[in-house]
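For reference, the structure I am asking about is given below.
Just one protein chain is left out here, and the rest sit where they should.
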């Protein structure tokens, strides 16, 4: 039997090494020419509590973990409970569990044609005198055999992982792998995946890619403060920046972090920070001075469940309103959103392009799923991506420098941007301020001047909107009668959904503000039914699109709080019920 | 000649005492049974620079300073420039200026039938051996005579002001007043105002009234950090709280201020803070934990021009989006807005009522005009105002206490509020957290639990909206063909406007969120034309109302940046042009 | 209010039924126990106690106490505790949290809480790491450890918590470690009884991200203050605090009458 996707779950707790085993599977898949995606989930315990890893491998690119598991390894039935809402069994699921497990099978693990295989994990290790710690490698072996993957790939993977360890360690692990690989006597009838091309691909998380692509896009300064689920961006870019002569500061809080970013950017250096909801809320005042002083800044927000501390490890799309509207006063900004791991690459280029070109703050709304997923991806192209540079002022022979020059106001081609003279440039000294000011940057409390400067600052958005009018994707048949709009990780769930629902088309904006309104209107034209699907309680995108006049009351609002990805079953139900 | 309003401007700089003289006029008007309103304006200099005071006195309540001045005292023509956009002359304006002023009359002071009266201020004082400092009292005397007001009222006012000073000081000032009062030999033909009732009324600013009404409404704790134009709220309530056993802390920043408020409120004490845009932005994260832990808090925001530091002393309505939408996650809140000084009273009662009853953060959007205006007001009624108390839990005989009890979820009459057990109550100990939690307050990372708690928190808003559905005003003829919506200080300018435009009706919400939608829909039904008028660049109320589906593209968006109040002339022009 | 002396409460009477989420071996378990022992020692009615924390592994502590508690925002325990104490001086208010909570994002509130000198006992559980966010360097992480683990901020010398508190004018400054529950519970009790702001710096190991080397180092070096040490002699305090991070016990103490300058401590807001 051949299929093009397989879905695995590993569930256990501290010491079981479920994440380690799952990562080895992913690395092996990447080595074989398969695609795959992996997410993790935790119980309430800080470390050592229940944890689950979900892996989907596929012959084609895959960005969303599959709903119904084909193979489940569960080390303790009592560990399943925290994950009961997020795992579902395929009808013919294979379940591996310890031989010693005496408890009744939990409801969630039941399935019509369940194949239940007890494994004496403990005994197997003990028999060979292997330490407890080798369990994850042994489990990796068992799974590899069950998947029917070649032993060689598994061995290569282990050699790689332990390449910096002693030979003794390597051979012990190879032995554990071997025991696992040969344990199952009867063949498990899992379908076989045949890679379309034998090529080694890369395994990377959304956060890692955000960091790397930021540097590729020109980022040379980072300041941040740790917060789940964004910290890996700082940790990754910390390794990358020194290689390109960049600098990083770990700040004492998020206000300082974005402040440092603005300081570096004032110095002419493309700069960014990354955070999650609570940190983003703290950055609100600083975002305003970025708008006001026209100093570029890129801010990545890995959205988690809110409000307040919420659920730090789980994704939600409820920071949208904050990104669009937060901050006292009228403060222009741009808001972008990747929809999966690989699109983080494009998004980061767009972010630096817009920030540097239009001299304003750019928010990137990632989320916990995109941030933390490990995905096998193809080589990423950089050519063709926008890579704007800041328009600097080098002197114009004598006439005084105007930081916020309005000289071209009457030129319809002017995009509102005034060239910036960087510190160090002779003859163009000036001071900028968050206080309202005139062309020279001089403080002004004149109301008419304020209106003029507001016009200048927002003029940039008009031209930016023109440039980004095509920053969206359409999936499915654009003339299908049911048209759906979604963004972020929810969009990739819907992308998958529309491939099997031919009566549906999907619109995914890459930029949320300014929204590609004209494109959306085109997309919706002639629809018999339209829905906005999102993961937050209030329907933030829905109301935003209504505020723009782009949709009316006939479009459905389909939303619920975050924390769990939509499954196809749930989407079936939601579309059946119809939205509010 | 009788009229029912007179408009004065006093313009000078440090040492001229324009504000002092203007205040004496207001105090005298209050004493005579007249109404009045006074605003101030400053040039860029911190202190001692140009300043102007605008006074309107009236036989009827008046909330907006008049556009065209009947009497102007200008101490230096060169001081006029910073105020050129905000003063306009009546055709028959009377201008008093120093005899020594040699400069040409500035454009703005010109008028068709200008009556120009040079006054030897310096000489008059010198002749009597009076010190420079007495000038403001002398000017007060001159104006009083020009207005034709009885000398006795002026004398009483002076005795009052200097009541704690020595007899020598009092008599010197009475002398200065006398010189002024008898200076003008020829009678100025200013119209006479006859009070309808001789009664002493109160002169108070919006900020002072916010503070006083908060205490009347039950506020017993305040924490704040100084910021223009809100600081007088803290300064006033600092005097009031000790008298009722309340406490106040001046915080090290706004985050600490709102934190202290939440701490006090967790202790069961109704508490508030006051700030302006930059401080409000800093409070964003704390607002979220107020929503999440269902701990009441009242936050007054005296809006000034933004973004960033903006123009600290001038009003704008550009914090609306922030108030409605800021903060990561879905975080319920209520947003109120007074429209003039006296309505601050009602608003503060509403604010404490909603915060305490529904256990959530309540924002009050005042603005620099309301905050800083001195207005003569009638006695304020407290009966009939909402005065909800927090629903506390005193024990129910044994069953465990659930801080966020959902027991009544299926009861359609339940408003989502769970009774709170205050620290000190035996048997109901519990811990609350900004982390998502279950009924008991125990931390939970369960996505379904999160949805359930979101429903609970937002259920409160549904019931709150029902209660506040009638919190709005309609001015003018409700069947007029042109229907206008405005809020805050802009609403009082429009209230004045519709009294002379009989084809217009005005809708003013007292509560902005949840918005009284049904009432607005009723109001707009059958309109031939409708406009949303506001003072911010983006049309924040307009887009918000569209997001709610309450208005559609046919309603006009009429907005411009803040900094200056709309004049009637400008409104004429804006309505002529029509909105976007 | 219950009479303090009618019943004698046991430490376990101050624990609720929730199981801590902490890793096995985490120092915070001992801190939790020490809180309950201090409460029992003073026999404070559960309902009179309120514990306010920030965010971090350590800040989960109030959730396991059968008292009132508020697990607030990262870095904000002190403002919230001060508001509560100002409004409700009749309560016994404690604050607690981690080294990141207090000395990174919370830095700005610490000197001002000290200046206001409210009658609050503040226990900082210092594992010299950001535990909850998986092991980044905190302001108290040693340079050697940062170097060894490749953490960010290697050049930055660590903050010295007790010295910081003393320099800002805290009237009661003590230090101990989670390995010494007897001393910790005694110091917490002393802090509660002290009529002003009491700061307790408690070294508490993060087994997961700092590793057991942290505890071993503590065990190796820990010692009481010298026999002739006078915690009222500010010069001696200065010398000790700058030179000796392992002296344990009460490090600084202002005479009681100087400390309690807020005369109005027990009248709640009406």
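Order as written gives the chain letters A, B and C; numbering starts at 1 within each chain.
Criterion: a residue touches a chain if its C-beta (ideal position, glycine included) is under 8 Å from a C-beta of that chain, and two chains touch if they have at least 3 such contacts.
Please read all numbers here as calculations on a predicted model, not as lab measurements.
Shown chains touched by the missing chain in the whole complex: A, B, C. Annotation: of C:56, C:69 or C:106, C:106 touches the absent chain (contact as defined above). Of the candidate positions A:126, A:169 or A:244, contact with the unshown chain belongs to A:244. Only one of A:35, A:54, A:83 or A:221 touches the chain withheld from this view, namely A:221. When you scan C:37, C:60, C:74 or C:116 for touch with the missing chain, the hit is C:116. Interface residues of subunit A facing the missing partner chain: 220-221, 223, 244-247, 249, 251-253, 255-257, 259-269, 271, 285-286, 289, 293, 423-435, 442-443. By the touch rule set out above, subunit B reaches the unshown chain at residues 14, 44-49, 225-228, 231, 234-235, 238, 248, 250, 252-254, 278, 308-309. In the full complex, subunit C makes contact with the omitted chain through residues 104-109, 111-112, 115-117, 139, 155-157, 159, 163-164, 167-169, 234-235, 238-239, 242, 261-262.
By definition in this document, only the chains that are shown with their structure count from here on.
Distance between chain centres (mean CA atoms), subunit A to subunit C: 38 Å.
Each chain gets a centre from the mean of its Cα atoms; for subunit B and subunit C, those two points are 43 Å apart.
Shown for subunit C are the residues in touch with two or more other chains, namely 21, 55, 73. Multi-chain contact residues of subunit B, defined as those touching 2 or more other chains: 285, 289, 293, 433-435, 443.
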